[in-house]
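This is the structure I want to talk about, given as C-alpha cells.
All protein chains but one are shown in place.
Naming follows writing order (A and B), and every chain is counted from residue 1.
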Amino acid sequence: MPRLKTQVNRSSHLFLPLSVLAILIIINLIKGADYFKITIVNGAFYGNIPNILFGASELVILSIGMTLVTAASRGQDISIGESGAISSAIFVQYVLRSGNVTLGTILVGFLISCVAGMIIGAFNGTLVSFFNVQPMVATLILFLGGRSIAFIIDGKVSPILANEISNRIGTVIPGVPIHTPIILTAVFIAVVAVVLKTTNLRLYVEAVGINPNAARLNGINPKKVIFLTFLIMGICAAVAGFIAVNKAGRHDSVNLLKFIMMDAILAVALGGNSLAGGKFSITGSVIGAYTIEVLNRTLLRLEVNPEAIKVFKAVFIIVLMIIAAPEVRVFAKRVLDKVKRPSRTTPYARQVD
Amino acid sequence: MKRLPLLLAVILVLSLGTLAAAQDLIKVGIVNLPPEESGYRQANVEDMDAVFSRENGYDAKQTNTADNSEQIAAARGYIRDGVDFLLISAANASGWDDVLESAKRAGVRVILFDRAIDTDPSNYEAALLSDMYYEGQLATDWILANVPEPINVVLIRGQLGSAAEIGRSAPLLEAAEAGKLNIVADGTGGDTWSLEEARKVVEAAIAAGKDFNVIYAQNDGMAQGAVQALEAAGISHGKDGKVKIIGFDFNRFALRNVQAGYWDADVQCNPRQASQIDQWIKSGNIPKGIIYQEELILDTNTITDEHIEKYGINADPGKGVITR
Partner (left out) sequence: MQSEIILKMEGICKSFPGVRALHNVDFTLRKGEIHALMGENGAGKSTLIKILTGVYQRDAGKIDLEGRPVHPRSPQDAQNMGIGTVFQEIALCPNLTVAENIFIGRSRDNFVHWKKMNAKAAEILDSLGIPASPTQELASCSIAVQQMIAIARAVDMDCKILILDEPTSSLDEDEVQKLFALMRQLKDRGVGIIFITHFIDQVYEISDRITVLRNGELIGEYETSALPQIELISKMMGKALSDVSAMKKQELRKSDDSVPVFEAVNLSSAAGVKPFDFTIHKGEVNGFAGLLGSGRSESVRAIFAADKVTSGEVKVNGKRVKIKSPLNAMKQGIGYLPEDRKGDGIIDELSVRDNLILALQVMKGFFRPLSRKQAEEFAEEFIEKLDIKTPSTSTPIKSLSGGNQQKVVLARWLLTHPNYLILDEPTRGIDVGTKVEIQKLVLALAEAGMSLTFISSEIDEMLRVCSRLIVMKDREIVGELSGLNLSEQDVMHMIAQGGQS
C-alpha cells in the first residue's frame, strides 16, 4: 500500500529529489566543469542555471497545483496543459482586442485568464468532488477536448502577441538582470507560501487526503476542500499559460504546454509525495520539477540519440528512483556501518529514519 | 438493401446525365482531419471550403475528424449519398480497402489529398501529396548554396516518427553523410512540435560549446524557440548574423521574420490542394497515381508581401513585425 511508502518517505521527503538532483549535477559536471558558470548577456544572467530556472517556470507552477490536487483528491489532473492553453487563449484575445497595449491591459487580461482557469478548475472539481468521478477520468474530458476549445477561442489561427510588454514578460525587463519568467515563478512560489502560512489549506487538504471521514466529523467538508484544490489548480494552469504564451509571443493551441502533465505528476512523485494523497510537500514538488528540467537537459547534454531519448528518460528515472529509494538508503547505511563498525567501541541502536 | 447499389448507380447515371445537360452542381464529399490539428490543417480545411463552393459549381460537404473509423463511416455516407467525387485526407493510412472498393463499384471517383493511403493504386484516381523529402531537399540545397564552409548545423526534429520529421530529416542527414555539411547537434520535440523543446535543444548545444552556423528547425514554432535561445545567449542570427535560421510551413509570422532578416529562409508545405483538384475535375483530366505538389522556398532576398499574402498560413502579424 502507498501508505507504507509515505511512512518511510515522510521524515525526509526531500531526500529523494535532492539526491536525484545531486546525481544529475554530478553527471553534468563530469561532462563540463563550467556547468555552474554564469555570464551576463545583454544585461541579464546567462548560463545553465538561469536556463534551467527559465525553462522550468511553467512546470514548477503546475506541479504546485498538482501537489494539492493529488493530496486532497488522491488522483491527478491530466488536463493542466489544456487548461493553460484555454486560459492563455483568452488572455491573448483580450490583449489583441484592446488595441493599445498597456501594462494595465496585460494585468486585466491576466486576471481574466485566471478567472477562466478557475472556471475550468471548477468544472473538473465539480465532477470529482460532487459527482465522485475519478480525477483522471474527469479531467480526461478537457484533456481530449481542451485544445479544440483553445483553437476556437484563437479564432482558428495562431494569434501573434507582438507587443513590447509581452516580450518583456517573456524575456527580460531592461535593467533587471533576471529573466522575467524566473521572477514570476519566484513570486508565485512566495504567494503560495503566504497562502499556506495564512490559511489552513495544508491542514484541511492533508486531513481530507488522509481520512475524509474524520475530517468531516471535525467540521471540514471534504467535497469543498477537493473542489478548492481544483480551483487552485486552475489558477496555476492560468499562470503557467500566461508565462508560456508570453515566452512564445504567439498562441499555439496545438503545442502550448503539451503533455506537461506527465512531468508535473512526475515532479510530485519525485518530490516525495504519495500519489495516493495525504501529507504533501510543495518544496519537494518544486525541487522535483527543477530536477526534471535538469534531467531533460542532461539527456540533451549527453547527446542521446533523439530516437532513443524517451527510453533513456524512462530508464534514467527508474534508476534514479531506485538509487534514492529508502530501501537502498537503509542498505547503504548498513554496508557503511559494517565498514565503520570496527572503529566503534560501543554498539549503538540505529533507526531507519 | 441489396438493391441499394443498383439504385445508387441509377441515380448516379441520371445525375450525370442531367449534369451534362443542365449545368448541375458537382457533388463532392470531403473527408478531412479537424482544423484544430494544426495551422496547416486549418488552412487546408478553409481552402477546401472556399474552392468547393456553390459559386464554383460544387455541392460539397466536408467531414472533419481525426478518428479513422469515423472518417471511413463518413466516406461510406458520401458514397451512399451518391457523390461524384470523394476527396480523402486519411487519419490513418490503413483500413481503407473496403470503402475504396465500394466507391469504385458505385462509380465514385476518389482523389486523395495531403496524405497517402496504403492500398492498391487502382482504388483511387490520383493522390495529390506534400513531398516532405522534397521540402527537406529544398532547405538542404539552400544551405549548401548560401552558407559558407564549414557548415555546422543544429538539427531540430519535430514529432519523432511523423511523416514530416522523417521526410524533412532525410536530405540533411544524407548531405551530412556525403560530407557536405556537419550536424553538430541533433535534438527533437519528442512527442510534440514544441517551441520550448526546440529552445532547450539549442541551449544544450550552446552549453556544450558547439560551434554552429545553421539552425534547421522542422517547423516554424521550433525555429522560433531556437532563435529565442540564440537571443538569450547573445548569438547573432538572420541576414547579417552568424547563424542562419531555416523553418518550415510558411506561417505568416515566420515569413515576416524572414522578410525582416530576423530569420533566413522558410520552406512551404502547401496546404492548398483544392484549386489543383478543382482544375483536374473541371478539365475532366485527372492524372493517375501519386502527384507531388510543387513547394516554394523563400529567403530574405526572394520574399515579397505578395508571397506572404498568397502562400502564408495562419495569422499575419503585419509588415515589419518580428515574432521573437
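To be clear about the criterion, a contact is a pair of C-beta atoms (placed from the backbone, for glycine too) under 8 Å apart; a residue touches a chain by one contact, two chains touch by 3 or more.
In this text, all values refer to a predicted model and were calculated from it rather than measured experimentally.
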Omitted chain's touching partners, listed by label | A
For the chain left off this view, which of A:Leu53, A:Leu161 or A:Ala215 is in contact with it?
-> A:Ala215
Would you mind spotting which of A:Phe45, A:Phe123, A:Tyr204 or A:Phe227 touches the chain that isn't drawn?
-> A:Tyr204
Sites on subunit A contacted by the missing partner chain, in the whole complex = 3, 6-7, 10, 197-201, 203-204, 206-207, 210-211, 213-221, 278-279
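Note that only the chains that are shown with their structure count from here on.
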Inter-chain centre distance, subunit A versus subunit B - centres from mean C-alpha coordinates, in Å | 35
Touching residues on subunit A, where the partner in the complex is subunit B = 31-32, 41-42, 44, 46, 48, 51, 54-55, 147-148, 151-152, 156-160, 162, 167, 170-171, 179, 244, 247-250, 252-255, 258-259, 296-297, 300-301, 303, 305-307, 309-310
In their complex, what parts of subunit B are in touch with subunit A?
-> 34-39, 42, 46, 157, 160, 185-196, 199-201, 203-204, 207-209, 221, 224-225, 228, 231-234, 251, 253, 314-315, 317, 321-324
